[in-house]
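Heads up, one of the protein chains got dropped from this complex, but the rest are sitting where they should.
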Amino acid sequence: MALNVTDLRVYYRTLRGEVKALDGVTFSVADGEIMGLAGESGSGKSTLAKSLIRLDGRMRHVGGTVELDGKTMPLADDTGMDRFRFREVSLIPQYSMSALNPTRKIGKMVGELLDSRGERLERAELERRLELVGLSKDVLDRYPIELSGGMKQRVVMVISTLLNPSLLIADEVTSALDVSSQKAVATTLLGFRDRGLVTSMMVVTHDISLVYQIADTIMVMYAGRLAEKAPAEVLVTAPRHPYTKQLISALPEVGVRYEDRRLTGIPGNPPSLLKPPGGCRFRDRCPLAFDQCAEQPPFAEVAPGHFVACWKAE
Amino acid sequence: MSEVLPQPQPQPPTARREALHFALRNRKLVVGTVIVAVFLVAGLAGPLLFDHGPNDYVGPPMAPPSGEFWFGTTTFGQDVFAQFVYGLRSTFLVGVLGGVLAAIVGMVVGFVAGYRGGWVDELLNMLTNIVLVLPALVVLLIINAYLGVRSIGVQALFIGLTSWPWAARAIRAQTFSLRSRDFVDLARLSGVRTPKIILREIAPNMSSYLFLTFILLFGSAILIAASLDFIGLGPTEGVSLGLMLNNAARWSALQLGLWWWFIPPGAGITAIVGALYVMNVGLDEVFNPKLREM
């Protein structure tokens, strides 16, 4: 198992109290697995991604453990995490367009970055990797401003996978892109795994239909907890959690027309995570809710590789 | 800028009342306001306590602070406390007049240039740059030499007309970035006219910024006035905190150990300008609903 997360809790400190953005999640990602992590804004998916790299000043590791290839990651220890970052876990940030230092040529910047990690830059290897994502080696002698948004994104993708990390986290990397570039970026991610540059991958997105294209498994989060995890095909065709079901049926597809089939959204809003209600957090919006939902259902395996947190998901 | 806060129709508690609610609970704002108010009251009411003028020779020379002369006396036996309260009055006057004038000119130029853009912007920019590079002191010397008008009002007018350019530039830049926001477009789609959009959509969003601008203009007007007084270009009649410092320096108060002569005016200027700054930080928290709750 590449990644094992057990009962992880990460809260945000605010003046009004603690926001329980990640409230007890347990899951694992296997070697070679691409896991899509889907959820709406406020579901905790970005908090989960960030926690595995760096907790920012407002985030607090409240409990739970994260193991990567058998080693426990010291989430709360910023310097201790340096051993893992970049080498074991790497992140492609959401706004990678602005992640590059504008005053350095790309090649120089990559060299400095590797230096700071005590690694040597192998020019030939770097050029080979650039080629993999469809960039020519000329970009190394250019400044970030000379590259287009899509090119910068690909440069960042190359940089973050340079040391063959065990786990690559892609945080909403496609959301700001046009449809055609989305496809290119997503297939590049797939290529990283297929060529063995990264062992496993977590693709964070709000777009289930996009992540379905490349992921082996999809995990759906709701209000700081896990709702469902299943092989991609199963999750899309036979979801068992009522939230996943409603979410998927709310997605218009090419070919579906308003006159033929009127889709509906999910009524209501997610609960506030300042003082979340006890029990299942989807309860208030759930058509199947009954008395037992006042108790939090376990994230149980209902079929091989298919986990659901719902009492009615037999 | 609280007067431009409109009152949302459907809810009885108005935005103004709500701002007041938060204002009274903000320590920074309250402390800053109290300090400024204390000095203001001292400047307004203090002179009424005296039956002599600030420059009358009423006591023994060089007396340290005592029950009779709270801040002591000068080398010539003038009452420093009387000079101080009279000085506060003229300092506030020159600060308010100069600051308000500069703020008005700066806002009009900044808002119009930033919102309109194009050739209007270029023209106003040129004007701003000309005033910016104008050597203010030289101009003042010339005005002084030829016109010989040396009242507080003229001093304030002069300060107001020369210190607005940086404010105009800052406001122009802010307006420029706010102009492209969607809510400005929405106001245009509602048929609201340009002056109203500037006043009711753009200005409230930079209200604390405008207040900071005003504070800095107010403070710098006080400082400019003090330095003009100090080099002898101040008003010939009356007294001001700057003139007090000028006299204290001229008659070697520091060397003679007459600390009660220069500390009150110096501390007064510092306290007023500092308190205005603290007020600004507090106001920012009051005006910004996001800062209130988080």
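Each chain carries a letter (A and B) given by its place in the written order, and its residues are counted from 1.
Here is the rule we use: contacts are C-beta pairs under 8 Å (C-beta built on N, C-alpha and C of every residue); 3 or more make two chains touch, one makes a residue touch a chain.
Following the convention adopted for this analysis, contacts and distances are computed from a predicted model.
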From the names "Phosphatidate cytidylyltransferase", "Formate hydrogenlyase", "PolC-type DNA polymerase III" or "Oligopeptide ABC transporter ATP-binding protein", which one matches the UniProt record for the unseen chain?
"Oligopeptide ABC transporter ATP-binding protein"
Pick out which of A:T14, A:T72, A:S98 or A:T237 touches the chain that's been left out of the picture.
A:T237
Of A:G17, A:P252 or A:P298, the residue that touches the missing chain is A:P252
Of the residues A:L210, A:L273 or A:C286, which one touches the chain left out of the display?
A:L210
I'm checking contacts with the chain that's been left out. Which of B:V34, B:L186 or B:I231 qualifies?
B:L186
Sites on subunit B contacted by the missing partner chain, in the whole complex
5-6, 8-11, 15, 181-183, 185-192, 201, 204-205, 207, 287-290
Interface with the unshown chain - residue positions in subunit A:
40-41, 178-180, 182-183, 186-187, 206-210, 212-213, 236-237, 246-248, 250-258, 262-266, 269
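Here, only the chains that are shown with their structure count from here on.
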Computed distance of Cα centres, subunit B from subunit A, in Å:
52
